[in-house]
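First up is the structure itself, then whatever we jot down about it.
Yeah, one chain of the complex is gone here, protein chain that is, but the others are all in their spots.
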Amino acid sequence: MSITYLEAIREAQAHALRDDPRVFIYGQDVGAFGGAFKATKNLAKEFPGRVIDAPISEDAMIGLAVGAAIEGMRPIIEMQFADFSTVGFNQIVNQAATLFWRTNVPCPITVRLPFGGTSGSGPFHSQSLETIYAHYPGLVVMTPATVEDAYSMLLEAVAIDDPVIFCEHKFLYYHLKAEKLPSEALPVGKARIAREGRDMTIVAYSAMVHEALEAAAELVPEGWEIEVVDLRSVKPLDTDTVMASVARTGRLLCVGEAWPWGGVTAEVIARVTSEGFGLLDVPPQRLNAKDTPVPYHPNLWTAHRPTARAVAAAARKLLRL
Amino acid sequence: MSITYLEAIREAQAHALRDDPRVFIYGQDVGAFGGAFKATKNLAKEFPGRVIDAPISEDAMIGLAVGAAIEGMRPIIEMQFADFSTVGFNQIVNQAATLFWRTNVPCPITVRLPFGGTSGSGPFHSQSLETIYAHYPGLVVMTPATVEDAYSMLLEAVAIDDPVIFCEHKFLYYHLKAEKLPSEALPVGKARIAREGRDMTIVAYSAMVHEALEAAAELVPEGWEIEVVDLRSVKPLDTDTVMASVARTGRLLCVGEAWPWGGVTAEVIARVTSEGFGLLDVPPQRLNAKDTPVPYHPNLWTAHRPTARAVAAAARKLLRL
Amino acid sequence: MLQTVLDADPVGDATSFRDTHLTAYRFMLLARMLDDKCAGLYRAGKIHGGVFIGRGQEALSVSIGLSLKKGDVFAPLIRDTAGRLAFGEPVVDALRTYLGSVLGPMRGRDGNVHRGRPKEGYLPMVSHLGAMVSVVNGTLFARRMKGVTGMVGATCIGDGATSTGAVHEAINQAAVEKLPLVLIVADNQYAYSTPTSRQFACRDLADRAAGYGVESHSVDGTDLSACLKVVGDAVARARAGRGPQMVVATLLRLCGHGEHDDASYIDPKLKASPVGRDCLKVAEEHLLRQKWADATALAALRGEIVREIEEAVAQVQREPTPDPFTEDWRAISTGHLNEGQEK
Partner (left out) sequence: MLQTVLDADPVGDATSFRDTHLTAYRFMLLARMLDDKCAGLYRAGKIHGGVFIGRGQEALSVSIGLSLKKGDVFAPLIRDTAGRLAFGEPVVDALRTYLGSVLGPMRGRDGNVHRGRPKEGYLPMVSHLGAMVSVVNGTLFARRMKGVTGMVGATCIGDGATSTGAVHEAINQAAVEKLPLVLIVADNQYAYSTPTSRQFACRDLADRAAGYGVESHSVDGTDLSACLKVVGDAVARARAGRGPQMVVATLLRLCGHGEHDDASYIDPKLKASPVGRDCLKVAEEHLLRQKWADATALAALRGEIVREIEEAVAQVQREPTPDPFTEDWRAISTGHLNEGQEK
């Protein structure tokens, strides 16, 4: 058996629906159709009345989830694309994210955001929005990079008592495969050493982990051993694991697919330099997408996002410092 | 004559309306009433038909502004509170911010966000949202800290061909006074040395500039000369001026009123450390609000945001390193 | 002393009819005097931020509170002091929230009208207008999933909030799901300073209902009897499974938007028209005319309420306000998932 990242997400939802009567799924076309990406395929049939088509009303979709959470349910909301969550933004950041702090009543909702660039998707079906959610207090922001994490972190997202923004990368949906689903997992909040190395640390998350790993492999023949840290969740962000890695390597490159201003890469560098300045032998560097909307044409798109080649080039420069 | 920060904003709008027939103002209660904060007081009378009350429809307010901008107008949109811009978020980040890049047609709109904490305003009338806007490509984000800048930067916001998020701090509205309005100003994109010093650089913007200045003054008797850099705009962010200051002082503290994860302070530190690592004698530090919603009660509020005392304490710690 | 939530049946027999009016009047008066007290505390500088009162809206608001039962859901808005009290909120909860007592439901974290107890079906509003309606939908949706029947969820919006996309999405959502939502629209002629002519162009906000396929009811919001009947009926219909109900009440805001606002923009013609009647006076006259109460009884009631409020104020003013050093500065309920600059 081999299972894709997308299937893992479907399986996690099936598992959650099976194990916990409080779970339901609400989103556009998630019912009989099985979702725009088929992440809920067959679930409506398997769990009648619990996988429900929503009108095109992102604001009300999140509002409904918050109300249901207050009543003890554990809704999973599927946004058709992460980009459309901007229309439900207010309910996420002001309603869901503040509920526990204001009232002591937790808000266990999971908002699934199919996100990130794929070829030909253009400015409104490609966005990486983890930063705007992580900036607000009260949200957990998960960014699984592997099939195993997609599965186990989604289960954990549903299980924890807090609102989770679950950023699932569309580029990984079909590309990424694993032999089987995991029975154990690192807890959320813990980063993972995706590859060990001694010469440099590359911190990445989601699809960029794979670009980083490819870059690391590319650098082996040149004699470099690159360590790759997969953040897994960007909020909370596991500074300790990052710093321990930088302590070993002395060099830090942060890679993110999001826009450059104020995102995960800035946050990682700010933390490492303010808390672990002495660990760095050379200036930390970062690599992000360009500061424009995500372009449609593949020629532009591959230049807009960091690729393994770009990561390797940045790494080489850093190694030479 | 003495003029407040709020009056400067009113004057800048009057000036823009007077000089440029393409300018109009649209927002809730901005007409005869003169706006929730009186930033448009008397303007509807002085400029009939050009200062227009909007329904409570933030999404449509921004949409209308974009359409008008396409037709060559220069709308100013007043959000009643920055916090409510989350409801117009989609139109700002996906419509206004992408227009020029997509079509080569500029989008000269100014969105005025009365923002930041004041005592007793609570979680939904206190937010600092510069980060979520600065993260998106295609927007200019201004954060004036002085009466003079409130005036000249708002004029520039209206004059430039790009969408501007104009973050005007409610705490400064009445508190801050100047003798007269400026006739000259630094261009947008240039930071300002608000106070010169040799021992440390504090980078701040908007209301935090004043907390930083107060902290700097507090440290004088202890023998410290603190340089305070006022960013003025957070996007673009004037890295050069910050780095030149750090080159002189060797120490960097960044202060922001926004939430800690991934904001202006992270961005400043990431830039300085990646481009000017060698300039720093000690680890850079930052000080932000706490990672919770902004509390209502004054006791909590003053502990939630960085105050001059907190800035001075952080500075002392950094000076001792 | 406060009565608990009534199983109100405003169209029942004569005694219960009278009793309902008397109960309603008491809550209205209590709300009016509590609001006035808060306004006074605000002017005296004892309350930070703002004070938002329901003067003129008590008849409508109390009717909601009285029509609901324990087990129902209520998401009041800014002008619902009367409805909150009638739904069972103790006077101290309002004061504790305004004065920031840590013993209040919001513990000083949130203030003024932003209060509630979600676990008791009493939802605390966020400021963003329209945002509560879909949250009420969610509670009803969840209860239906859990097999709970016979409950309703009520929430209020103003004429201004009808212009928000959030309200539109939520009514439509409730209609598609046929949820027992009662949406009360208080058309009080102004949204802050903005008159309805700048807010909508339909003849009547009740004309919105057909576009969602929901039932709608119009009522004179200055008339307690009418409000009790119409709101009560709407709640009963929702409870009986007829889907979402919309009630559009016409009245005038008899105060500023908040207590910082002198409302000088309000059209004097409106004030002088029937829409500008004070529902509390109308209700009082009705009681007297029906001989359900006399001047002495009303004076006694007033005295009783003054004492109740003064005692509550005195108590709350002695209660502790939040301490930033012992405060739990965490926005996430799962302890180890919190992070921040300071550890």
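We just call them A, B and C in the order they show up, numbering each chain from 1.
Methods note: a contact is a pair of C-beta atoms (placed from the backbone, for glycine too) under 8 Å apart; a residue touches a chain by one contact, two chains touch by 3 or more.
Because the structure is a prediction, the values reported are computed rather than measured.
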Contact list for the unshown chain, restricted to visible chains: A, B, C
Residue among A:Glu11, A:Asp29 or A:Glu275 touching the omitted chain: A:Asp29
Absent-chain contact - pick from C:Ala24, C:Ile64, C:Ala175 or C:Val219: C:Ala175
Contact with the hidden chain (one of B:His210, B:Lys235 or B:Arg286): B:Lys235
Among B:Ile3, B:Val30, B:Ile76 or B:Ala97, residue touching the chain not depicted: B:Ala97
Touch with the omitted chain, as defined above, among C:Arg32, C:Arg107, C:Arg143 or C:Arg208: C:Arg208
Positions on chain B where the hidden chain makes contact: 24, 49-50, 54-55, 57-73, 75, 90-91, 94-95, 97-103, 105-106, 137-138, 140, 160-162, 187-189, 235-237
Residues of chain A (touch criterion as defined above) contacting the omitted chain: 28-29, 31-33, 36, 53-57, 59, 81, 83-84, 86-87, 119-125, 260-261, 286-288, 290-293, 295-300, 302-304
Positions on chain C where the hidden chain makes contact: 163-169, 172-173, 175-176, 178, 198-203, 205, 207-214, 243
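Note that only the chains that are shown with their structure count from here on.
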Touch-based graph of the chains, sorted into line, ring, star, complete or other: complete
Distance from the mean Cα position of chain C to that of chain A, given in whole angstrom: 40
Set of chain A residues in contact with two or more other chains: 90, 94, 97-98, 101-102, 137-138, 235, 237
Multi-chain contact residues (two or more partners), chain C: 106, 109-110, 114, 126-128, 165-166, 330-331, 338-339
